[in-house]
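With one protein chain withheld, the remaining protein chains of the complex are depicted in position.
Presenting chain A:
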Amino acid sequence: MLKRVLLGVVVGCGLSAAQAEEPKTGGVVNAVIQPEPPGLMLAMVQNGPTQMVSGNIFEGLLRYSPKLEPLPGLAESWTISPDAKVYTFKLKKGVTWHDGKPFTSADVLFSIEMLKQTHARARNNLVMVEKVEAPDDLTVVFTLKEPFGPFIGIFEVGSMPMVPKHLYEGTDYKTNPNNNAPVGTGPFMFKEWQKGSFIRMVKNPNYHEKGKPYLDEVYWQIIPDAAARAVAFETGKVDVLPGGSIENFDVPRVSKLPGACVTGAGWEFFSPLSWMWLNNRNPILANKKVRQAIMYAIDRDFAKDVIWNGLGKVATGPSASTIKFYSDDVPKYPYDPAKAKALLKEAGYKGEKIRMLPLAYGETWQRWGEAVKQNLQDVGMTIETIATDVPGGNQKIMEWDYDIAFTYLYQYGDPALGVSRNYITSAIAKGQLFNNVEGYSNPEVDKLFAEGATAPTDAKRKEAYDKVQKILAEDVPVAWLLELQFPTITKCKVKSLITTGIGVNDGFRDAWLDK
């Protein structure tokens, strides 16, 4: 029932967006930001809320469509050499920083040097780069050591924001006063931040896309309580609830309010995929049959429909369906308790106790843990839930002191950036919360992932990734649950907010208000 209502709303929104309306200029939009970001200097702070606010102040060289195809950003065009080693970007003409200084290739070179020091993920993304050059003011050339397929996917604003050279060069980055009033090239300029209350950004009148942005101002409201955020939306104090602002069970109610539109789009670049770490070091879970039994035993459709209110998608394997080289041609695990029981019997499981660590991220995850526990007990497993808080749970995972543990990770659009790290042998190390926590090791998988990352053509990459997905889905190193969707709820009068694969994070460029 709930699902149908939601679906209706989603479809309804899609239709209204499809009817190309003429954008109207002017107006103020209030959005929720949760939690309050620790800072807004995107080159140094990488929290989700920072990315969401600052993605509208800063820009990257490229933007990405919901299908993760590169779109022009600060670079208006780009070429890739036939040997896939030289990437040439032509920058847009006439772009200025918020303080009026022109944006040039020198800023790009400086940003890359700065990010290598301040941005761990950017540093990793750039390891394959041999040199970066700027033959003229509007051209930047990246030369790679060897072909690196995912390279075109690393220019998103959160992954590689452009920083003004004239304000940061030669300063101590950490104490630079501009960190508190960031200057970017984006459609909105930072105006003020009342801590604990709101962040205000105003229209950039000199933005390089003519006529944009349409809105005059955007307020990011800081409201610490989930129920209060829902009420703020109901009373009209805020117009935009980005994904995760309110509890899942409140989503159907709030979506049904008059004038509310909901969409699951805008997370394709991150594609959060949830799974349960299965500690492959545990003698029981080391048995492939037990791991497969767990996959059959979990009712993932129930989790999607009831716990996530119909949003999301049942995962088929290590890749989310929204990222590149996803393959559907893998062994599937529908809900089948009988088969799970049979597999457990074959494996010789005799009811030994298995500890389960839910994710302490609030109601939804707690309920999910309870449901999965019941699923597993129904097929005869003995499960003991370990109650813990977020740091305690993280600690246990980092020390490999768990049997089953819930998690979800971003995939960053490409298997080489977000998937391989969870399964390759070289990513096993104690003391980390991500990467190969489960302790799975398979030389063939290692080889295929390496092939996929450096193969020169997409066809070759696909070949490797197709194979590796099949092997992993058969081996079940971890128990994949759902591709998560964090619904964004807006007042329907806010139009064109989500147009790219990172959604609200760079969405206010195109957003407009229907009066």
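Remarks
Note that a residue touches a chain if its C-beta (ideal position, glycine included) is under 8 Å from a C-beta of that chain, and two chains touch if they have at least 3 such contacts; residues count from 1.
By our rule, contacts and distances are computed from a predicted model.
Comparing "NAD-dependent epimerase/dehydratase family protein", "ABC transporter permease", "Electron transfer flavoprotein subunit alpha/FixB family protein" or "Oxidoreductase" against the UniProt entry of the hidden chain yields the protein name "ABC transporter permease". The residue from A:Ala371, A:Met398, A:Ile428 or A:Ala450 that touches the chain not shown here is A:Ala371.
Among the residues A:Tyr173, A:Phe302 or A:Tyr408, only A:Phe302 touches the chain that is left out of the figure. Looking at A:Ile386, A:Ile428 or A:Ala450, the residue that reaches the missing chain in the full complex is A:Ile386. Although one chain is not displayed, its contacts with chain A can still be listed: residues 226-227, 247, 249-250, 253, 302, 306-307, 358, 363, 366-367, 369-371, 373-374, 377-378, 384-389.
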